[in-house]
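Complex shown without one protein chain; remaining protein chains in place.
Order as written gives the chain letters A and B; numbering starts at 1 within each chain.
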Amino acid sequence: MVSAGQMVNRLTPVLRRLKFLPLVGFVALAGCASNAPQDTWAPEGPNAQMIDDLQKPIFAVAGIVGLIVFGAIAFAMYKFRDRGQPIPEQTHGKPVLEITLTIIPALILTVIGVFTVRTVFDLAKTSDTEMVINVTGQQWWWEYDYPVQEELGITKPIITSGQLVFPVGTKVMLRQTSRDVIHSYWIPKLNGKRDAVPGRVHLNRLEADQPGIYAGQCTEFCGLSHANMRMEAVALSKEDFAKWVDQQLADYQAPAEGTLAKEGETVFLNQCVRCHQVNGLKRADGTPAIAAPDENVVSGAAPNLSKLMTRNTFAGAMFDLVTPECRADVWDASRETFGEKYLAGVSEECLNQTDLRSWLRNAPEMKPMYANPALLTSTGGKYRGMPYLALSENDIEKLVAYLLTLK
Amino acid sequence: MAETATHEHAAHHTSTGLSNNKLGMWLFLGSECLLFGGLISTYMLYRGRVGTGPTPSQVFDIPFTSVSSFVLLMSSLTMVLAVSAAHNKDDRATTLWLTITALLGATFVGGQVYEFTAMYNEGLGFSTSLFASSFYTLTGFHGVHVTVGIIMLMSLVGILNKSKVPGSRAETVEMIGLYWHFVDVVWIVIFTLIYLIPV
Partner (left out) sequence: MAIIERPSTTAPAVLPTVPSAAFGALKRPVTVSSGWRSWLFTVDHKKLGIMYGAVAMFFFIVGGLEAVLIRLQLAAPDGKVLNADLYNQMFTMHATTMVFLFVMPMASAFANYFLPLQIGARDVAFPRINAFGFWAFLFGGIFINMSWFLGGAADGGWFMYAPNSGPIYSPSHGVDFWALGLQITGIASLTGAVNLIVTVLNMRAPGMSLMRMPIFTWMITVVQFLLLFAMPVITVALFLLMFQRNFDATFFDVAAGADPLLWQHLFWIFGHPEVYILILPSFGIISEVLPVFSRKPLFGYPFVVFSGAAIGFVGWGVWAHHMFASGLGPVSVAVFSVATMAIAVPTGVKVVNWTMTIWGGKLSFPVAMKFALGLVILFTIGGLSGVTHSVAPSDTQQTDTYYIVAHFHYVLFGGAIFGLFSGFYYWWPKVFGKMLSERLGNWNFWLMVIGMNMTFAPMHILGLQGQPRRMYVWTEARAGEGFFNLGFWNLVASIGSLILAVGVLFFLINIFVTARKGKQAPADPWDARSLEWMTSNPPKEHNFDSIPTVGHLDEFFHRKYSESESGQLTQVKSGEEVILDLEKNADAHIHMPSPSYWPIVLALSLPVIAFGLIYSIPVAMVGGAIALLGCYGWALEPSTATDDEIDPPSSGQGKEMVHVG
């Protein structure tokens, strides 16, 4: 007697081999090419691999069933076309045939069902977690909050946004929630998507085999700028990740007196700190500057800019913080050099001045957001997204100089 | 071909033997089950979520509601009597029992209005908490159903008094009776779930 579980185990390699069967039409072609950064058929981590092992044979089975059905219909259309033959016998059906043709698909689906259920539970496993990151969605960006995890060197909480940084070969558990509407976290090469629902915490496994940047996108419609709510997951080798943690935990370095950046710090304190926190930033009188985004935006949060220049993106990963050349340099880097290049952060030469300045000049023009005062009556005057700040060109110059120091 | 002018004959001609009107009413009530099912599910999900507002046990006056529930149940009995009077073609008794049914229903609705007012005064507004919103919505929907029933009963009484209605009267009374019993049965479910089962 073979138990069902053993059956499944024996069948798995068979099904794995099935996926190498020539697939049908475009489905097959789409499978061979893996050129879009969000390709769902190009797993690069064990969770996505698990899904892929399950889905490829099913695509193959679906394709084969489709071919049989279309073949039968095409044959019948040709063979039984009206060629003056007499009206056929008025048969009302053959129950045996009917039942057979009901049972066959039922059996195929039963097999698929067994594998499906197994994978569902495998993907929901939480007992093997090695690292936790809190992921919070809001209109229209993600916040990544690393709770203290001494064994990973995270001795103080790290709060960042734009890019999710994590070590390779580590079973990361994302604890997802939202501060306003439902969003969905999805890095196709690493795992399927999982919604971030306000008032609930949903768990999502993430693990990458190799260092690199993995693209993703919010996939639950979340309002005006849903299309612009992107994410990037950055996998670093364990050593590089430790360096990254040190980078994030480094103390605030105030710009030197008399520099343009120092003037920028003043502008920041006057304008930006209403919503954006920079850890360690102090006011002229020496008191810590604490941001109060809850008074100004509906979600009650704005990206923490403490180490802005260690990221490659800004504005919900809608824009690159680095020029296209510098970005290509990082994205296309070999696995060995990737970590080093990423950890170098944004230099002055690499800074994407155009987009950053336009953003500071008039953010709502760059990204659709609710910043029109006429539309804020239902929210008591709170914005959704970054408002127009009427900064002078001079102030922008200073701010850019200041932001460049945030490493 | 028989030329049938009155409704009661038509009832005999249907494929199922049930009259169209009665079958239609049954289907409508089947649909209503899902309506109340949705509202009751919402209430069951949210009944414990009171936030900073009053809890169910603080605002419910179970003895009072039990009495008004009893009144509503009694109206089902009088409705049965009205239907049976209508079948016996006893106009006076039909009118009488219909009126009493409507009055009992009105008593229930009055009790509900009183209950809502009292709760509101104790600080349970419509938007106070999830419990408040779902409680008022569920019981409110039921109250509206009872009110519609009362309007139908009173209209029926008015029409019966004004003219001799041939034939179809008994069936009309019976249909409104079906609706009325349904509304009562729904109340038994609501009363049990809201008031009798502790959160």
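Heads up, the rule we're going with is that a contact is a pair of C-beta atoms (placed from the backbone, for glycine too) under 8 Å apart; a residue touches a chain by one contact, two chains touch by 3 or more.
Only a predicted model underlies this, so the values are computations on that prediction, with no experimental measurement involved.
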Which of the visible chains would the unseen chain be in contact with across the whole complex? A, B
Out of A:199, A:258 or A:286, which residue would touch the omitted chain in the full complex? A:199
Sole residue of A:51, A:133, A:371 or A:406 that reaches the chain not shown, by the stated touch rule: A:51
From the list A:152, A:222 or A:235, pick the residue that touches the absent chain. A:222
Any idea which of B:20, B:117 or B:192 touches the chain not displayed? B:20
Any idea which of A:91, A:127 or A:287 touches the chain not displayed? A:91
Tell me which stretches of subunit B touch the chain missing from the display. 1-5, 7, 10, 13-16, 18, 20-21, 23-25, 27-28, 30-35, 37-39, 42, 45-46, 49, 51, 126-130, 132-134, 137, 152, 155-156, 159-160, 162-163, 165-166, 168-169, 171-172, 175-176, 179
Take the complete complex as the reference. Which residues in subunit A touch the chain that isn't displayed? 26-27, 29-30, 33, 35-41, 48, 50-51, 54-55, 58-59, 62-63, 65-66, 69-70, 72-73, 76-77, 80-82, 85-95, 97-98, 101-102, 105-106, 109, 112-113, 116-117, 119-121, 123-124, 180-182, 184, 186, 188, 191-195, 197-200, 202, 215, 217-228, 230, 298, 368, 370, 375, 377-379, 384
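Note that only the chains that are shown with their structure count from here on.
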How far is the middle of subunit A from the middle of subunit B, if each middle is the mean of its Cα atoms, in Å? 52
